[in-house]
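Partial complex: the chains shown occupy the same locations as in the complete assembly.
Just so it is clear, A, B, C and D label the chains in written order, and each chain counts residues from 1 on its own.
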Amino acid sequence: GNSSEETSATESEETSSQTAGEDSAQVEGSVSGDGSSTVAPIMEGIVEEYAGAQPNVQVTVGVSGTGGGFEKFIQGETAFSNASRPIKEEEAAKLKEAGIDYTEFQLAFDGLTVVVSKDNDWVEDLTVEDLKKLWVEDGKTKKWSDINPEWPDEEVVFYSPGTDSGTFDYFNEVILEDEDLVSSATLSEDDNVLVQGIQADPNAIGFFGYAYYVANQDTLKAVKIGGIEPNNETIESGEYAPLSRPLFTYASNKALAEDPAAYDFMKYTLENAGEMAEAVGYVALPEADYEKGLADLEALKK
Amino acid sequence: MKYIDQQLVVKRMNGRNIVNTLFKGLFLLATLVSLLFLAILLYRIGTQGISHLSWDFLNNFASRFPEKAGIKAALVGSLWLMAVVAPTSIILGVGSAIYLEEYAKKNRMTAFIRTNISNLAGVPSVVFGLLGLTIFVRALSLGNSVLAAGFTMSLLILPVIIVAAQESIRAIPGELRDASYGMGATKWQTIVKVILPAAIPGILTGSILALSRAIGETAPLIVIGIPVIIQFLPSGVMDTFTALPMQIYDWSSRPQQEFQVVAAAGIIVLMVVLLLMNTVAAIIRNKFQKRY
Amino acid sequence: MTTVSIAKAKKGSNLNEVENTNSVYLTKQLNLWYGEKHALKNIDLDIKENEVTAIIGPSGCGKSTYIKTLNRMVELVPSVKTSGEILYRDRNIFDADYSVEELRTRVGMVFQKPNPFPKSIYDNIAYGPRIHGIKNKKILDEIVEKSLRGAAIWDEVKDRLTENAYSISGGQQQRICIARALAIEPDVILMDEPTSALDPISTLKIEELVQELKQDYSIIIVTHNMQQAARISDKTAFFLNGEVIEYDQTDAIFSNPSDKRTEDYISGRFG
Amino acid sequence: MRPSVQEMIAQSKGKRNKKLIEKFIPVILFLIASVSVLTTIGIVVTLIVETITFFTRVPITDFLFGTTWLPFSNKEAMFGIWPLIVGTLKVTLIATIVAVPIGIGAAIYLSEYASETVRRVVKPVLEILAGIPTIVYGFFALTFVTPVLQSFFPEIKIFNAISPGIVVGIMIIPMIASLSEDAMSSVPKHIREGALAMGSTKFEVAMKVTLPAALSGIIASVVLAISRAIGETMIVSLAAGSTPKMDGDFTGSIQTMTSYIVQVSKGDAGYGTTIYYSIYAVGFTLFVFTMVMNILASYVSKRFREEY
């Protein structure tokens, strides 16, 4: 994934200098956000470039996870909150209670990738049904041969992101459908740890963000879902369903309206999110979606 | 009648000496094993991260490109953190120690404060994180500032500093105190002019070791939620910042393998800072040991 | 050895003088308890100006306790209780409005173990004047030199005033401590076994010094060395179990003790 | 001729200042010393307020006596603290097994056998182990100790109680070694000499004289080290996994009280949810645990102190 990264990097650098040229109005101030660790790499790229375009705006972004980010957003401590899932009802209610109006912006897609070790020479393709059968707890030990009798009679070893992550939440929603996760699964908040576990064990299966797969292609194998392989095209087009999810940021309307720095940063974010997403291993939204976001933003400006 | 048979004593001597040698070996082994752990740890960190160490690494902000990623914000942030923690914790720690050693009467309140301090020393750092989040970040609205994190860390290491300062104050011979009182000095004069100067080496060593704990603590920062994506340096104690362990933790959870190397390089920087602090402490300790 | 004979000669001549009448310290029915322990019992002592008063007695008899009562240092032990009076220059030092700091400024003290501060020699001597508000560098310089000369150590340390006081020998340290006490020009100097930690030569030096200081100061010295008491003091008080058994001219005590216990003690039968 | 020193002293100002300072300094220092008490009160209040909210949602009996910890369950969240306690105890047990013999052995070597120079060098070097950031230890456990263990015992999973246990043990070695060494070397030299003069070997002196005399200090150091192990966070967060389990298995993923708090702090739980409040309840339990250990340590060091 190295070379592609570098090319997109140069591209994005160009873009940013263009943007800076267009928007020569310099602003000052500070903007703070927090939230999803999944969104963090995109944000890091944007903040890095933005520091060049607007050196007088100080942007800080925390990585407390989607939930942790909303917690601060509700407390009014941040101007925007990154999320790897849509806001939950309770959170929206709390925001209302706190008198914070917000706008949801989509930033990119993340393909939730189901992976096995490169040493696993039997699994290539699984259906959503297969995934359900594998991952939902039913009180029995799961063997590979349960799915396909030709596969080895070996116990399946499960790796999953922590139950407290946006990634898990999404998997829960589309695959588990609120059933319990298989209880023998090894859980970790740290996706790299999952990578390590899965690559070493041919009987292992796991899932996590597409970016982690991209970075570890030499030791991991992505499983096709219903015959569709996860890649930029299939994710962007929505073909890789249902396992691709949108990534968001939620911004405070008040901040966007009253704080030129926040407005400017959000504008810059929407203008650059697509390219930055690709650069760090995610997938850009269709161009129209960004334009819609920019229009929403424009409407908030006083 | 003789109970002790010298012949027998001589005979048994051999066996006793062998036991002695054997256990000496075992105890030495225990010492060496601990040193070995340290060596392996340092070796692994060194070999993993050394390739990424460069001036640029120290002088760059974090980046999405592993090869450009630098530690400037975190390093400077950690120094800022220390700039708050050191004076706060040392003033509070030494003040408490002076009170307890020189002024406190032997009553229940004093006993309570003492017990309280030793209990506080064992409270896990995550719990201090929860305290800092509730009191400094939220209740006092300090946000993710250097000040909020600094106060949290100060409270975390306060008991260690108090105990170190108490010990070094207690180690000052009573004769020095007597000499000062004997000249007509008041208590506070004696404390400021005689006791504190004599206790300073001990206080400094204890404080440096405590500060080196503060600089490596991760859990409270995570609980407080200080940011990691930051492209500027704090210019005051009310600014947001990031710190070395946070940055390292963040890098290590990135998907790209290259970031693991960056994280290891970050660990080297952190370890060098720590070793420097430890060395300073050891030098102070050896240099000023037992003057009186 | 010459010094000893000089000292003896001096003491001899002293005896021929008219009896000194000015009291510096007048102790009346002093009792002192460490908690339950009755450490000083009905002490009556009249200590005269410009004399050397020696206090002798076996270990634990209360010598240190008594001398530390004279400048109220004994009150640093929390459990201490006293009754009775000590008049210093006709004023009761236990009076509520008597400031201990003031008392201690007038009464210098030298301890058993040399206890210089871990500072430079200069700062050691300047300590007292400084805490009492003397800041002027020139005056301080003068005081330091004068005090070091007074303690007969100026020549040995004049070139190393900035060195740490712990870099010199024990005997020199003890003289530094004496100089430190002299620096605030006290009226009385209390000494608690000032030579017991020293070698014979340093001891002789300190003994000589005491003889000289007597011209200007009243000196009260505790010693476990009876020969020393005999050599340097004008009067001697013998303590036993917290009581004063005998108090008299030193010569009288040593040549013709009136109490059997005094005799036993000075003939080395115990202690 | 200048006035006498006593005259200058009498003239010098600041007498009244002195009195004032002497009066106010103790008050100020008392206030400073109260900060540590306030901190404890702060911790207790912070934890208790949120814990009470938690108990309005989850019955306290479920929390105290429940044996299933399933906060994220989709069907019925369960908050029985025991699996987290068991996880914590597993790690603590392993850490103790590693650290106590090595720590005390090193302490005996340093205090009884090593020369002054060796002790002067080795002690601070060992103390470096205690100063290494725990996050570094965490990666060491995950990327070094676990693979090494797996190469000997393939049944060990990537997350387990053993590897973080060993590493927590390494981390607390210097605490035991250093504090025990202090306790042993504070046994007066002349008592040791008494034993040597009777023809004892150094080992006999160590076992029969020094160790018994220093026992209270040694036990206290062990108890303190254990309390540190209980509260250790990053090592277990990284290497022990996040599977709250209540069984005797050490080879698989577990979860401790501390790693649960970190998991939620870094995670997705919405503010104000039961899960959010649960970290305070767990934090409070942890606080109680370490508090008990510390009280035990001070009790031990008082109760078993030898008189000499």
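The definition used in the following text is that a residue touches a chain if its C-beta (ideal position, glycine included) is under 8 Å from a C-beta of that chain, and two chains touch if they have at least 3 such contacts.
Quick caveat: nothing in here was measured; it's all calculated off a predicted structure.
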item	value
Full-complex stoichiometry, written in the displayed chain labels	A x1, B x1, C x2, D x1
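We adopt the following convention: only the chains that are shown with their structure count from here on.
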item	value
Central chain of the complex, centres being mean CA coordinates	B
Rounded Å distance, subunit B centre to subunit D centre (Cα mean)	14
Geometric centre distance via CA averages, subunit B-subunit A, whole Å	38
In subunit A, residues with contacts to at least two other chains	37, 63-64, 68, 75, 190
Per-residue multi-chain contacts in subunit C, two or more chains	101, 105-106, 132, 184
Chain-to-chain touches, reported pairwise for every pair that qualifies	A-B, A-D, B-C, B-D, C-D
Parts of subunit D lying in touch with subunit C, wherever the complex brings them together	2, 4-6, 8-9, 12-14, 18
Parts of subunit B lying in touch with subunit A, wherever the complex brings them together	61-65, 137-138, 143-144, 225-232, 239-240, 242, 250, 252-257, 260
In the complex, subunit A residues that touch subunit B	1, 5-6, 9, 30, 32, 34, 37, 40-41, 43-45, 47-48, 50-51, 58-64, 68, 72, 75, 77, 190-192, 195, 209, 211-212, 214-216, 276, 279-281
